[in-house]
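Heads up, the thing below is written out as structure tokens.
Shown here: the complex without one of its protein chains, the others still in place.
Note that the chains take the letters A, B and C in the order they are written out, and that residue 1 is the start of every chain.
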Amino acid sequence: MTADKTTTAPAAAASGDFVKRIFVRVGILPFLLLIALIVFTLMSDNFLTARNLMNVLRQSVYLMIVSLGQMLALLTGGFDLSVGTVVALSSVVGAMAMAATAVAMPDMVWLAITVGCLAGIAAGSMIGVVNGAGVAFFGVSPFMMSLGMTSVGFGVALFLTGGVPVYGMPVAFGDIFGFGSMFGVPVPVYVAALLAIGLYIFLYWTPQGRYFYAVGGNVKAASLSGVNTTGTLFITYVLCSFFAAVSGMLLTARLDTGEANIGASMPLESIAACVIAGVSLRGGVGRLENVVLGALFIGLVQNGMNLARIESYLQTVVLGALLILAVIADQIRLRYVASLKD
Amino acid sequence: MTADKTTTAPAAAASGDFVKRIFVRVGILPFLLLIALIVFTLMSDNFLTARNLMNVLRQSVYLMIVSLGQMLALLTGGFDLSVGTVVALSSVVGAMAMAATAVAMPDMVWLAITVGCLAGIAAGSMIGVVNGAGVAFFGVSPFMMSLGMTSVGFGVALFLTGGVPVYGMPVAFGDIFGFGSMFGVPVPVYVAALLAIGLYIFLYWTPQGRYFYAVGGNVKAASLSGVNTTGTLFITYVLCSFFAAVSGMLLTARLDTGEANIGASMPLESIAACVIAGVSLRGGVGRLENVVLGALFIGLVQNGMNLARIESYLQTVVLGALLILAVIADQIRLRYVASLKD
Amino acid sequence: QEWFPFPVEVWETMAMDSARTKMDYEPLEKASKAWDICVSFPHMKDAYWLGVDYGVTEEAKRLGVKANVVEAGGYTELNTQISQIEDCVSAGADAVIIGAISFDGLNNLVGEIRSKDIPVIDVINGMSSEELSAKSLVSFGEMGAKAGEFLAAEHPSGGEAAKVAWFPGPAGAGWVEAGNTGFAGAIEGSAVEVVDTKYGDTGKEAQSKLIEDTLEAYPDLDYIVGTAVTAEAAVPILRSRGLTDQIKVVAYYFTPGVAQGISRGQILAAPTDSTVIQGRIAVDQAVRILEGKDFMMHVGPELQVVTQENYKDFDPTSTLAPDGFRPVFSVE
């Protein structure tokens, strides 16, 4: 199909080559971001201010972190619908543990924070462990596995809290990890940066990193090449929910309460962020840098539309249309990639 | 991987052959249904009554119809996340059209009903047309395409209604298509049966039906064999949202109002129904009969738990766990299938 | 015609349990300048919040101030609501009116906004923050209680027991838990017996399912009590099963569907918290604060239970947006 269209006009291909070459190198997203920036700057004078951009950055952090994990799941050819539940569960459990510790020893704030974060992240990751086990060892389809765990996890979170928010965390937690900032940059942004860099090194500098791509590219081939496919799949889902859990704790810090009702839109939004970043749902294709941009893009558009006072019904329409256009644009790009390959 | 484990004990395989043979022929679902029936009958005396079973059947009808459409999308190797929006949009548009006509000519009830249904189904199918165009002609990934259309469609539905239910449909509509019954069987059940039979004939008795499987099985091979793959993909999504739209109209009749806030859980539930029915997310595999049972199973479990007075937090946990178990059980079955193929 | 004076209750402090006095609310005539007020709702997907929207925007028009309404898209979107409010503020709002998704989840944010010296008014749902400038709300617990009291009055202790199925709404939502507690408290010691509590999303579809299954589980039910959606969904189901006379329906808040039901004698009763008025008062409070005029820190319309008897002398414009009202997202 695509092959036909890739090459309709060799002549043109030769002429506009230079533009395309950039286009191909850097991908579609930078362009989209640029366009979005320009449009919204024109639509609202409060948009292109350092404060607002920082604001966008902080708002996008949570989706960004989740998307990093989601990317791993997509790379191996699956996906993880349970990230939303993981966010909720880690938030609830983390908050409870932190509150409890704070009550037990009111003067040891940092201990409480540490214990809480560890508990929350552990709880969230547990869901990943179950997902991983199901997918890797029992060969359950990632869709069903993570969908099932979504409702299991949500049920547990509600059961723990009875639906009411969990309070009583040390104020410092919110002040630092929710609203604190260093050198004018919000703390959550540092956390996200740290995670992204760590994952980057893991993905692109270590053999295991490659195996994610290999498993997604062709499981059979990978195992014939001596890659431990089961192990790879397992850690994929553990890592995925680890990231979601961290995001959950940061969100908790921001909300100052443990909430069972957060993260519902995370699964689809994170997958969307990955897909507009060119991550293939068939597995084996996708770059981390782009995923970061993808999450930023979604955050930027939502913020921009709010500032431009686009009424919210229209916003959902616009956002949907944008996602589709972004992917179509990426399709076009891929066709050039083919034509420029050699 | 799987192949190894199948062969651990050829002896045993020979012995328990008979049980397995049924198991394989009819699949895992009938067993699950049976188990569910027994368990819930023990847990609640109101469960195994003709009235309640009929009630379950009627409740499951809506998911069932949507799942039929969803199955087509899955067969061709994609999926359709916009079915929920289609349900909502058709409900709203259908109700508005029906109410308007009813006001215009109060005495021609049937005209109003016909016009309303046509309008609703047309509106819903439009989303399918866009999805189909995007997937088939622009090669957008079904995930992004349908996700995008989800928010577009939902925005439109909200915009039309402002979130307020649409009243003013002729009472006859609800009385007949919502709550009416013939020979003790609810009308919606007849509709579903009709659609299922129609689709069955289309899928298994016509060449085009076979092509859905071919496209999902191997697009390249299909087009090399002269299958019109683009066309097939296109009608896949149109049909999918057609089914969702019909379900939307039936739901409207049941609720007696046009609602923009219905169907949110349809996308995932319908895919779940298909997957526990053994439809492969990679495309090319799955039987219609089983999908019907899959939808029934989900409905039955939800109803059973309500009757068994299981606490609603726990319900979500149980449902999630059940889905996973169902799929694992199916995995085990698939391992036998190969050995008993002949 | 003007909506005021309107009977309200005024609390001493922000605390719901502080002493309260009844009085009539009188808003400002006009604002001195066109203040820019940001209004954030959990969502705009049902008639309840449409009513609030109507109140807020109408009042903004009446006072001659700008209003910009944002909605997060649902009760699971706390993070979105926070982002939206932040965006509002960076867009230069003078005051913020919040219909909160979470009771505590927005406290940090409120603190931050207040530190910029921007007034924050809490409308409808309630927040626990100490730094709120004003509250225009009634406790949803009392709404539940009103519904409960109504039933308790019908079935005082000693009378033969009334079996009630109770549908508070989506598990976890703050207002649901509040309503639940209120209701439970009010029927304490009466002959009303809650045979089952079924949480569930306030989609009509979900509620219908719950109701039908409950009817199967409890054939001898007397009352269906729950959200407005539950009541609306119950009407056709009961009609179709010919149970309309056996099983009565009560809602614990008010929507057009409920109004219709009551007027047609399909729904027994429902308390109203005069949603529109709460919205109006919130805007008035915001303007008063901005203009340094004196204002009441914590106001809420008097609750009244609308029944089939008093329906005719009930003014729906205090609770519902008029038919055909389209949601307004910004007032210039």
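Here is the rule we use: contacts are C-beta pairs under 8 Å (C-beta built on N, C-alpha and C of every residue); 3 or more make two chains touch, one makes a residue touch a chain.
By our rule, contacts and distances are computed from a predicted model.
Protein name for the hidden chain, per its UniProt entry and selected from "Sarcosine oxidase subunit beta", "NADH-quinone oxidoreductase subunit J", "Sugar ABC transporter ATP-binding protein" or "Dihydroxyacetone kinase subunit L": "Sugar ABC transporter ATP-binding protein". Within the complete assembly, A:Ser223 is the residue of A:Thr49, A:Ser181 or A:Ser223 that touches the hidden chain. Counting the whole complex, the residues of chain A in touch with the unshown chain are 3-4, 6-8, 10, 205-207, 209-211, 213-214, 216-218, 220-228, 284-285, 341.
By the touch criterion stated above, the residues of chain B touching the omitted chain are 3-4, 6-7, 10, 204-207, 209-211, 213-214, 217-218, 220-228, 280, 284-285, 335-336, 338-342.
Going forward, only the chains that are shown with their structure count from here on.
Look at where the CA atoms of chain A average out and do the same for chain B: the two points lie 29 Å apart.
Under the contact definition stated at the top, the residues of chain A that touch 2 or more other chains are 158, 313, 316. Chain contacts: chain C has residues 44, 171, 199, 327 touching two or more partner chains. Partner chain C is touched in their complex by these residues of chain A: 44, 46, 49, 51-52, 55, 59, 62, 158, 161-165, 167, 174, 178-179, 251, 254-257, 259-265, 302-303, 306-307, 309, 311-313, 316. Chain contact summary for the complex, chain A toward chain B: residues 1-2, 81, 134, 138-141, 143-145, 147-156, 158-159, 223, 229-230, 268, 271-272, 275-276, 280-281, 313-317, 319-324, 327-328, 331. Of all residues in chain C, only 44, 68, 70-71, 73-80, 82-84, 86-88, 90-92, 101-108, 112, 171-174, 176-177, 199, 327, 329-330 touch chain A in the complex they form.
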